[in-house]
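Read through the structure below, which is laid out as structure tokens, and then see the notes.
With one protein chain held back, the other chains of the complex are shown just where they sit.
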Amino acid sequence: MNKEIFSEKAFKLILKGTGIVIFMIPALLLVTLIVQSVPAVRAYGAGFIFRQTWDPVREIYGALPFLAGTLVTSFLALILAFPFSFSVALILSEYLKEGTAAAIVKSAVELLAGIPSVIYGFWGLLVLVPLIRKLELAAGIPPYGVSILAASIILAIMIIPYASTIAREVMSMIPPDIKEAAYSLGGTHWEVQRKVVIPTSYSGIFAGVLLALGRALGETMAVTMVIGNTNKLFSNIFEPGNTMASVIANEFTEAVSDLYLSSLIELGLLLFIVTALINFIGRLIIKRFEVKGAGE
Amino acid sequence: MSIKTEKPLLQLNNLSAYFHDKRILKDVNFSVENSKVVSIMGPSGCGKTTLIRCVNRMHEMSPGGTAAGSILLDGEDLNQLNTITVRRKIGMVFQRPNPFPTMTIYENVIAGYLLNGIKIPKKLSLEIVEDSLSKAALWDEVKDSLNKKGTYLSGGQQQRLCIARALAMNPEILLLDEPTSALDPKATSRIEELVVQLKKNVTILMVTHNIAQAARVSDDTAFMYLGELVEYGSTKEMFTVPKDKRTEEYLTGKFG
Partner (left out) sequence: MDTVYLKRILEDEKAIRQRILKNNLSGVIITFISSLVVVPLVLILAYLLINGISSINFDFITQLPKPVGEAGGGIVNAIAGSAIIVFLALVLSVPPAVFGGIYLSEYPDSKLSALVRFSNEILQGTPSIVIGIFAWVLVVVPMGHFSAFSGSVALGIMLIPIVLKATEETLKRIPPELREAAASMGVPYHRVILKVVVPTGLKGIVNGILLGATRISGETAPLLFTAFGSPFMNLHAGKPMSSLPLVIYNYATSPYDEWHKLAWGASLLLILAVFGINMLARIFVSKQGGGTQ
């Protein structure tokens, strides 16, 4: 019996220990990134964020082009993806719960979610980029093809499954009796969506947009492959650029000097902090929404 | 089974209802006269809720829900009307109070208009709100807090708000689906009093699993068992001399 008591104690200890280890991972990750960024922070301070030049040869590192690239591609992708994600969420949660159309949309979204990022990038590079190049030629703009725009389009396709899943979850948290009440007053499908479902899920939808933004900010491979990898600040979305993630992917293995590496890691640190914050806020809103939705 | 001779307001002819292949209602026939309170009682699973959900055509919205037979309102086949009109004429109150959480008390009362995008002058909307809340015996309690959220009220008040919301559409029939099942005894008796008062304005079809409640408030009672309408007639008669053996067993608490 003593042996059993011992193993029981040991088991509980292991459980708790694992919990502590898992809790430590992001903390350790943060500390690691901070420590590794110290040389860059020391060298540039806050100027790192505002400087336009990124020149490894002269050892000048400014992150502005990448910050701009990340923000512009992510927001553009969000805007492009929004109507689709929103419609998909409406279709799957409210409009056509059954039927072939809903089933097709549902599997399409699931399959899109399963395609690896690198394949999106490859497809974008060989199919989308030439298409954009043709359009640019026709419009008389420099035909880069690889561009902020290409990256945004690929990103948009990639975040649709994620955003629509969250929006759908949020909408399905709305107590069904509220919808029933609306129908019992003679509301049509559309009116019930417009005036009950959507207003009730505003905060949840906002959280979904935030979480999708978090996804888009950190997405690396697909963006790297179609954005053109230029360290100059772009002046319009048809020009090539770079995002924080894509410049890390591109230059990390080539970074020879400590300052170069440290600057790249500082980009990673910024990315980590921003995505962690966005995710935290998004999850918090959804949790509140969950509580509000379930217990009247 | 007594069929009334007077021209009925609502008439169900061979109504059957299904969930996918499962038959929930079996050829139900009955009619309801104007300005009556009719209770529908029976053990759970007997199809009483499905019955009233057929009346305002909510049943067909549930996954796999279909119905056969016809329902006439003022001699008009409900299947020939659009659901907007059907539900305007036939209001519904649910088991649990369900005011719209994003709307104020005021907005909740005129929710039918807001939802349906029907524009009404401010003066009229004020009238509708006061009139409906008064009919629902809630006006005095909430007249000073019309701009508070509907969910701020107590459960019993919320349920009366839901009744006001249904009355605001000026319905001919009000369906109550076990309206007191989520309420405490005090709130329950207020709703029951209200139901009796309301029959001046609107005909009421109330589902209940509470035999005493049916006895207290209704003029006529329908007893349902396993999807069939077993007995239908004056409440007084049914509770004193039930015609069917199953009704008697139910009333004496043998099952359900």
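Going in written order, the chains are labelled A and B, and every chain counts its residues from 1.
Definition applied: a contact is a pair of C-beta atoms (placed from the backbone, for glycine too) under 8 Å apart; a residue touches a chain by one contact, two chains touch by 3 or more.
Being a predicted model, the structure only gives us computed values, none of them experimental.
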| note | Of the chains on display, those the missing one touches are A, B
| request: Touching the absent chain in the whole complex: find that residue among A:V118, A:L137 or A:V291. | output: A:V118
| task | Decide which residue listed in B:I84, B:V196 or B:A215 touches the omitted chain of the complex. | result | B:I84
| query | Just one of A:V72, A:L90, A:I132 or A:L259 touches the chain that is missing; which is it? | reply | A:L90
| field | Option touching the unshown chain, where A:V38, A:I104 or A:I141 are the choices | value | A:I104
| request: List the residues of chain B that touch the chain left out of this view. | output: 82, 84-85, 88, 116-118, 120, 124, 127-128, 131, 169-170
| message | Give me the chain A residues in contact with the hidden chain, please. | response | 4-5, 7-8, 10-12, 14-16, 18-29, 32-33, 36, 83-84, 87-88, 90-91, 95-96, 101, 104-105, 108-109, 111-112, 114-123, 125-127, 157, 160, 188-191, 193, 211, 214-215, 217-221, 224-225, 245, 248-249, 252-253, 264-265, 268, 271-272, 275-276, 278-280, 283
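Rule of thumb we're sticking to: only the chains that are shown with their structure count from here on.
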| query | Mind pulling up the chain B residues that touch chain A in the complex? | reply | 56, 58, 61, 63, 83-88, 91-92, 94-96, 98-102, 111-112, 114-117, 151, 162, 165-166, 169
| remark: The residues of chain A that touch chain B in their complex are 97-98, 175, 177-178, 180-188, 191-192, 195-196, 199-200, 292, 296
